[in-house]
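Removed from the display is one protein chain of the complex; every other protein chain stays in position.
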Amino acid sequence: MTDLGTSPDEVQFRFRDDEPADHGTVTVDACCDQTNATAVRIEPGDDARVLLPFLDRLALVEVNFPSFGDGRGYSAARILREAGYDGELRAVGDVLIDQLSHMRRCGFDAFAPDKPLDEGDARRALEGFGNVYQSAADARKTIQELRHE
Amino acid sequence: MNILTGNDLKTGEVVWWDGQNWSLSVHDAVDVGDMGEQILAAEEAARRVNVPYALVASRTEEGVRPAHIKDRVRALGPTVRRDLAVPTASKTGWDWVI
Partner (left out) sequence: MYQYDQYDQAMVDARVEEFRDQAQRRLDGKLTEDQFKPLRLMNGLYLQLHAYMLRVAIPYGTLNSRQMTALGDIADKYDRGYGHFTTRQNLQYNWIKLEDAADILADLSKVEMHAIQTSGNCIRNISSDHFAGAAHDELIDPRPYAELLRQWSSFHPEFTYLPRKFKIAVIAAETDRAAMRLHDIGIQIVKNDAGEIGASFYVGGGMGRTPMIAPQIREFVPLDQLVTYAEACLRVYNRYGRRDNKYKARIKILVHEMGAEEYTRQVEEEFAHLLEQGVEPPLAELERIKPFFADPAFEDGPKSVDRSDPDFALWVDRNTVRHKHDSYVSAVISLKPVGGIPGDATGDQMRLMAKLAKQYSFDELRVMHTQNIVLPHVKIADLHALWTELEAADLGAPNLDTIEDIIACPGLDYCALANARSIPLAQRISENFAKNGRTEELGQLKLKISGCINACGHHHAGHIGILGVDKKGTENYQLSLGGSEAEDVSLAKITGPGFDEDGVIKAVETVTDVYLEAREDGERFLDTYRRIGMTPFKEALYD
């Protein structure tokens, strides 16, 4: 069958040490039907929660952003992390510099943008904010927590 | 006639295509015929103009007059702050707008 997903060499930024998964990525529907799928691709209209029973066998979840303005993938990512998924969570598609830091906060740890991003601009965007106002999928302490330590 | 307008990327000022460049005066606008799309694409890509579009206008004794009231307000300034009118366009009276 054809692989829907991106290959490891299309991943421009990766914040994990393990070997990237490199095998057939299937749709959410196929993933629920197939007992051996280990990589899945979520489209904006998919319900990430249907994957929850299968998280143990998944090594890669790609979340597609066909257009950067469609923010459903941010919720999908957090939902997976909240459910304990600790495999690779890869943002693919129309991923831009100024979305990276929010995506990191929602649990994405790999990025495969359609168009490669300027490395310097990306680093700057990721390092811009020293602190955060709200708790999300990363382990960062919030400003409110820091205030009351 | 078909004319082109947009905003200057840096300053935001309303500008009109005069055949060579972008002018602050609507009265410098030229008829681009059916070349509008082509000029807009090239000028926008070169960042010489921002969010440009084509519109219909007519040449009158008072100068170039856009067909729609919105573009006439754009050309001259807010009707409620006549002190802030675009100087190069204000040879027309305010009746020109409405």
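Letters A and B name the chains as they come in the text, with residue numbers starting at 1 for each one.
Following the convention adopted for this analysis, a residue touches a chain if its C-beta (ideal position, glycine included) is under 8 Å from a C-beta of that chain, and two chains touch if they have at least 3 such contacts.
From a predicted model like this one, the values you see are computed outputs, not experimental measurements.
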Sole touch to the unshown chain from B:E13, B:E37 or B:E62: residue B:E13
Under the stated touch rule, tell me which residues of chain A contact the chain that is not displayed. 44, 47, 68-72, 74-75, 78, 82, 96-99, 101-103, 105-106, 118, 121, 124-125, 128-136, 142-148
Would you write out the residues of chain B that touch the absent chain, in ascending order? 7, 9-14, 44, 47, 50-51, 67-70, 73-74, 77-81, 84
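Basically, only the chains that are shown with their structure count from here on.
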On a C-alpha centroid basis, what's the spacing between chain A and chain B, in Å? 45
